[in-house]
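Scroll down for the structure; my scribbles are underneath it.
A protein chain is absent from this complex, but the other protein chains hold their places.
The chains carry the letters A and B, assigned in the order they are written, with residues numbered from 1 in each.
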Amino acid sequence: MSDSVLSVRNISKSFGGIHAVRDVSFDVEKGEVLGLIGPNGSGKSTLFNCVLGQLRPDRGEVQINGHRVGNMRASRLNKLGVGRTFQQLSVFPQMSVLDNIILAGQEHHGNMATRLFGPSDAGLTKEADQLIAFFRLEHLRDEMAGSLSYGQQKLVDAAMAFMAGPSLVLLDEPAGGVNLTMLGNLRERLETYNREHGTTFVVIEHNMEFVMSLCTRIIVLAEGAIIAEGTPDEIRSNQQVIDAYLGG
Amino acid sequence: MTRKSILFTLVALIALILVPLGQGNYIIYVLTSWLVFSIAAMGLNLTLGYAGQISLAQAAFMGIGAYIAALITLAGYHWVLGWLAAMGGTFVIGLLLGYPALRVQHHFLAFVTLAFNTLVFLVLRNEDWLTGGSHGLVGMPRPNFFGLSTGTNLEFYYFTLVLFVISGAIFYWIVNSPWGRAFKALRENPVRAESLGVDTRRITLLAFAIGSAFGGGAGAIMSPLVQFIEPGSFAFIHSLKILLMVVVGGAGFFFGPILGAAVVILLPEFLRFTEGYYLMIYASLVIVLMIYSPSGLIGAGQKLYARLRPGRETRKDMEKGAQL
Partner (left out) sequence: MSEFFQLIVSGLSTGSIYALAAVGFTLLWQASQTINFAQGEFVMLPAFLVLALSVKLGFPLWLAMPLAIILAVLILGVLFKRLVVEPMIKHGTLPLVIATIALGVLLKEMVKEFYSPLGQPFPSLFPQDVVTIFGAVISIPDIANFVIAMGAIVALQLFLGGTRTGRSMQATAQNPDVAQILGVDIKRMVLYTFMINGALAAIASILITPIYLAKFSNGETLGLIAFIAAIVGGFNQIRGALVGGLLIGIIDNLSATYVSAEYRQALPLILLIVIILIRPQGLLGTSEGRTV
């Protein structure tokens, strides 16, 4: 338990009388890419929000790098080494791509005083440029993020999650609304990043193909509980999963 | 800074130096108060246009600054001390006022500051022993700097211009520092900013406190400018006036509040021929502006420019509006 990056222990959460998540436990090891899938209303988002400290579970606890996460402010969580992306577009539209990326790193460098009196880029331009190059966004570096295409903004969004060198990145439907070419590019970049940096990913996704090709392990939720867990191949052939998705 | 904006700033500065020459006292006085209000509006622009919080107490902060500076100079100390004390004092009050208000929902700062402005007015009016009550304070001396006097209106205009440039430079510095980046991020997407490690609560509070300190600084210049301050000059309606300056000019643009202050202060002079109707015309113009260009005159200018030269994006964030 102590060497896992993320540890979820017996989480339950209900709203009114509805049990959104029922006694869910799992661990994620360093460097793993875990997929979290399930039909609509299966409790994925509730679970995700419990992990992010946005919701306080009724029972159970979540630990990230050995720290207990419970109703923690998002900025604290981020300082603990957790990067995340959002389902809907979440760039800063009236800031350049470069500024978006620098912002994602600046709060991790220096202190309040150096951020006021120090250099305007917090000394991060080089690092930001590397990340921009990694996501192949060089030609868009000085464009306003809001003027980019949807897929490009998704890439910027993803890049921001990596800027502070997190140990765990939570990706909330990264493939949603992205076209096929861009999707391949995104998947390949995420894989490469994982390989080069050993960063742990947890991915929530509807796009089966994307999850199956990106993740090393997959957890399937239905009606708030884990119904299957295994490698993509195992999940693909699991009858219970097929039933859950086909509404059996 | 691009070469174009450096050039623009230089031309503007030269214009500001030349403009009062040969003008009568009244015009010079109007120009000086435009510069003073520009400083106050600049501060509110930081709170509103950059950090996205509505403060309705900028006039109260000006008032606090004006009274602090007045009391210090009347006690025989140099004005610079009064100026620094005014900014420091309003910064601290901003922190104390903003902390509880920003702990909770967005629109509360608007209401807390609204109440605060009225409270400040009451204290200024009722505490005769300190503030002179409704008679106010008179006779604040205009300062000397190393033998240079600011006694005449023209001299005082240049003195104010120097302070205006200093304030503008500080503002520019802050907005272009990592803090400024965090302010902008906060305005555009606070949830995302928080998830990237920005302590939004702290940074909002700082934006508000710094914005308030600009108000205090402007007030400290007001004292020796008018040499007579009374509570009525800092009532709630004047906070609305400063808010209008920021919004009419264009919140979130560096030059927005400066332009806005010009419009709010000079337009009444132009509309004087309409006599009693000018406030009505003025209010109607504001409503129309808000319908067609919520990002103010600069936003409207950009839109026009974008239409003439297609392919450029205009800013969209003020259309979404700051979360109240």
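Going forward, a residue touches a chain if its C-beta (ideal position, glycine included) is under 8 Å from a C-beta of that chain, and two chains touch if they have at least 3 such contacts.
From a predicted model like this one, the values you see are computed outputs, not experimental measurements.
Judged over the whole assembly, touch between the missing chain and the shown ones holds for B. Note that of B:29, B:108 or B:228, the residue touching the chain absent from this view is B:108.
Checked against the full complex, the candidates B:182, B:244, B:263 or B:298 give a single residue touching the omitted chain, namely B:244.
Here the missing chain is touched by one residue of B:119, B:162 or B:266, and it is B:119. Of the candidate positions B:5, B:25 or B:284, contact with the unshown chain belongs to B:284.
Residues of subunit B that touch the chain left out of view are 48, 54, 100-108, 110-112, 114-116, 118-119, 122, 125-126, 190-191, 194, 200-201, 240, 243-244, 247, 251, 276-277, 279-280, 282-284, 286-287, 290-291, 294, 318-324.
Keep in mind that, in the parts below, only the chains that are shown with their structure count from here on.
Rounded to a whole number, the gap between the C-alpha centres of subunit A and subunit B is 41 angstrom. Touching subunit A in their complex are the following residues of subunit B: 174, 176-179, 181-182, 184-185, 188-189, 191-200, 313, 315-317. Here subunit A touches subunit B in the complex through residues 73-75, 77-79, 84, 86, 90-95, 99, 102-104, 106-108, 115-118, 120-122, 144, 146-147, 160, 163-164, going by the rule given at the top.
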